[in-house]
Structures are given as structure tokens and as C-alpha cells.
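Here it is: the structure, laid out below.
Omission of a single protein chain aside, the complex is shown with its protein chains in their original locations.
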Amino acid sequence: MVDNRPSEDPADMVVLPCNGLDKEAGSASRELALLLEERGASIVCSVLYQRSPKRYEKELGAGKLVVIDGCKTGCASKLAAERGLKISRKLAVTEEAKARGVKAGKKPRLGVALRNLLPALAEEILAIEPPEAPAAPGKPDSFAGSVTFREFSVDKFVFRVPESGYFFNENDCWARVEGTRSRVGVSDYVQQSASDMIFFEPPEIGTEVSIFDEVGSLETTKTALDIISPVSGKVVAVNREVVEAPELINQDPYERGWTAEIELTDFEGDRELLMDSPAYFDYLKQKAEREHKELYGG
Amino acid sequence: MDNKKVYIIPCSGIGKATASVGRDATYKVIEDKRPEIADTLCLSLLTMGDEETVERVRGNKVITIEGCAKDCARKNVEASGGSPDISHRVHDYLKKHRDLKPESVLDIGEEGRKLVKIIADDIADEIDELSNESGGCDCGGGM
Amino acid sequence: MGVPRSKIPWCPTIDYEKCDYCMECDEFCPHGVFERREGEEKRLVVAHPENCVVFCKACGKTCDPDALAFPDKKETTELIKHLRKEGKDGG
Partner (left out) sequence: MTEMEMEVRPTKVGVISCSGEAEPEGTIARNAVRLVMEKYKPGLVVSLCLPLYLAGDGAERDFAKKVPVIAVDGCEKSCARLATEKYSGEVESWLDVRDLLAQWGVKDKLSRSHPGKLEEELTERVALEIAKLVDRLVEEGKVEVESR
């Protein structure tokens, strides 16, 4: 979701590291947190946080939370989950190290190989962290209005379509227009029939698209598909949250799972070729009943 | 109760090939890689609250493998009062190995079997880690 | 789109010079656009073009030898707009 805060300072980042001293990965998490702190993030000490959670109330309320687990025991993320903290990003040092060909050791002292990985890892976290620019200057998130849905079911599958406010093409992609901009994404039908999303390749910011052009692509555990733009215009933002966690499309295809934001050039023209929410509901109902066997394909 | 074990519990969902991958990875670990210490149990028994099975997940280390984002294995373990030490999602592995898509529920195919091997290797390592730990990392205590 | 599907000429065309009959496209397409023909020279044909989802090119991505072509998107869009207008004007 687009961030509501005016500033995009790395000072918005709050880091909760594992802090553990029983293995090398624990020491590495602590070191990584310190590197991030040098760049302006604030650290929550997990030990102190457990004794006096109030101490960090302010930081945790204001910033984006990055949780660094040492190993897969995941103490830091478990702690965050127990306290109901909203995690913006989490990573496990053993995993990250492994992906880079380094095996974290059993002794707690931080070795050279793992230490050398940390600066790049810190940069990576910082690079991904800044949220997208707000939807429109001065209007932080104009797409935040609540959405209500209509449902229909085909056997045990329940499909949802927004009651109003969305436009659809026959490629099951939607547009939600606010002012001169539109967010786009894929419908509930796509996420259910294509199965679990594993990869979202966003379009490049600045790309000019015409209606029915590709505007990013998705890969799922079953298949690969293009997102076919329901509108014409210029890509002004992509949903970084979905790049990081494509499963958001499965969880919430119409709101948090938006994929790109487009500055519209001819919505009146585009609209002629789109269905509104009720029309798409009827269209999809027929289509789902016709094609539902595909859903059972595994 | 039996000796301390690490229980690997896949979701075994019947609708997705990724669930079959989880099931096969479980077998690979408990039969080939770490037969002495790892075992599985029927998730169904947990779902319906079988006492002996509930005891097992509460008293031992547990690793779950999920076939989809609904996280059935983890949620069923948690509903039984347990807490998985590690929870895997097959699709997280697919994110890293995009070419290894399993074919179908009944036959995951060559690629699917490669994915099984990768997951099983990881879990075997994790079992070693878990069995070396005495009661978890407890970095801050009092959790 | 407000225009009968039969009037929109959108579907893949197979270049038989390039096609190696791997059948990946047919396996991929959930809409039954292709059909296999055992024992014929052209072992794969576009049998049901009307089933093809307008502007969908997904099967093309599965084609290694790049043997599938699609109509021009812009022209098709213009045609649809034109047909819609005609439909409205006509009543």
C-alpha cells in the first residue's frame, strides 16, 4: 500500500534483529542491524523490548518494521507476531547467506565470510525500502476508500467482484480510477485459477502503455501470464510490496494486490471497451461456470 | 511418550501439485535422509484432535511444509496447541527455482522431483540444527 | 466489448515453417483454441479461433520456435471501436 507519511527518510525504518548469541547467524543479525542504524534506521533491542515494550512504542508506531532473524527458529519474527507488530519486511540471515553461498556457522563469533556479506545485504534492504511516491502530491493515498464485494460460487470456489468502482477487460484485469490516475491489477478469478503467485515482474516506471498492452507479468506455481492493461497512459508507480510478496495478489487481489499505477491519457476512450463491475460480474459468472474444470487441474 | 523426534508435517492438500511436493519431500527426509530422528504423522488426525497426535506435536519439534498460502499444516498444528519450529511453503522454493514446476498432483514429474530433493536437503540441515538446540534460541528469555 | 466475438478477428496464426509440433501452446491454452490432428500433415491447427480471448497472447510465450503470430493490437482496437460505433448508430 502506498505510504501515507510525507517523508521517505531511511529514519522511517525500524529494525528488530534476532540479537541471538548462540550461533554465528545471531551475531550477524546484530551486526546487520548496526549497519542499518548507521544509515539512519532505528533499532529495537529484542531483549529490552520483551522486558519493557513501552520503551519502543513510539518507533514501532511510526516506522516500517524490518525483522532480521538469525536462524530459522525465527525468534525475532515470532516476537513481532506475538506483539501484533506489522512486519514490512523480514529476512533470515542463514537463508540470505546460503543464497550467496556462505554457510553460517555453529559458533557465535562472526566470521569473515559472513561479515563480508553484510554491507551489500544492508544496501539491498535500504534500496527496496523506500515506498512508492504517494499517488498524488498532497493527496497521500486516494485509493484507500473501502471496497465492498459481490460473490458467487462455482462448486467450492467462491469468486468476488467489487460491487462498484472498478472496470474490467475480458482479460480479467481491473482498473480503479481516482482522478487522473488508475491502479490496475488482476481479478480474483485470475488469482484462483492461476494458483499461488511466485513472481511479479513489474513494468518499468515511465513506460507508455495503450489499452490491452502488457503491463507486467505474473508467474504462479502453475503457469505464467501477462497483465493486460485495461487503460492507456504512463506507468507512474508499481507496487513494490507485491514485487516483494506476490502472494498479496492471492490474498487481496483488488486492493493491496494492485500491480501498477497509471497516469491516464484517454480514459473516456478506454472505458468504451471495458465492463463496469456489474457487467463483469455477469461475464465472469458465465466464464467461471464454463471453464471451472480448469480450476481442478491442480 | 516416544523419544524426542522432529515431526515433518506436510499439508497434503489434494488440490495442488505443490502439496504433493511437500508430501514427497517429507518422505524423502523421514525415510532416506534422517530416518532415526525424523518422522511424520497424519495431519488429518490433528484436524480432528486425536489426543496422541496432539501430544506429539506439543512435545516435539515440528517442521511444516505448506502446499499453498492457506498454511493448513501450520494452522492445524497451532490449533492443536503446538507451534511449528519451522514452516516452509513450497511456493517460496519455486520463487528461487522457477524452472522446477511440479506437473500434477498424481505425478509431480522430473522437475517436481528435483524440487523435492532441494527441500528435503534443506530440511535435513534444519533437523540437525534443531536437534542440536536445547529448547530453542531464546535470545531474550521470558517469551 | 460490446461487439460480438465472431466479428473480432483475434486468434493466433501458426507458421508451419517454424512449428516443431512440441504442442506446448495447446497444453497451455485453457480455452480450447488449438486442436491436434493425428496423421495429418498439419498436426496442430487453430480449430476454434472464436474461443481465443481477445488480446491474449499467452500461448505465444510458450512457443520456443516463435511460430505463433497475432493480429496487430492497435488495428484490432480501432476495429472494435469502429464496430461499436456502427452498432450504436445502427440502433
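As written, the chains take the letters A, B and C, and residue 1 is the first residue of each chain.
Definition applied: a residue touches a chain if its C-beta (ideal position, glycine included) is under 8 Å from a C-beta of that chain, and two chains touch if they have at least 3 such contacts.
Predicted, not measured: the structure shown is a model, and the values here were computed from it.
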item: Chain not shown, its touching partners among those shown; value: A, B
item: Residue of B:A38, B:A73 or B:V90 in touch with the missing chain, whole complex considered; value: B:A73
item: Among A:E57, A:E82, A:E123 or A:D155, the residue in touch with the chain that has been omitted; value: A:D155
item: Interface with the undisplayed chain - residues on chain B; value: 9-15, 23-24, 26-28, 31, 40-45, 47-48, 50, 70-73, 75-76, 79, 105-106
item: Touch residues of chain A, complete complex, unshown partner; value: 153, 155-158, 293, 296
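Here is the rule we go by: only the chains that are shown with their structure count from here on.
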item: Rounded Å distance, chain A centre to chain C centre (Cα mean); value: 33
item: Gap in Å, rounded to a whole number, between the CA centres of chain B and chain A; value: 26
item: Interface residues, chain A side, partner chain C - complex; value: 169-171, 193, 210-213, 223-226, 228, 269, 272-273, 291, 294
item: Complex interface listing, chain A residues touching chain B; value: 18-23, 26, 46-47, 49-51, 70-76, 78-79, 82, 99, 106, 195-199, 219, 221-222, 246-247, 250-251, 296-298
item: Chain B to chain A touching residues, read off their complex; value: 15-18, 68-69, 85-86, 90-91, 94-96, 98, 101-102, 104-105, 126, 129, 132-133, 136-143
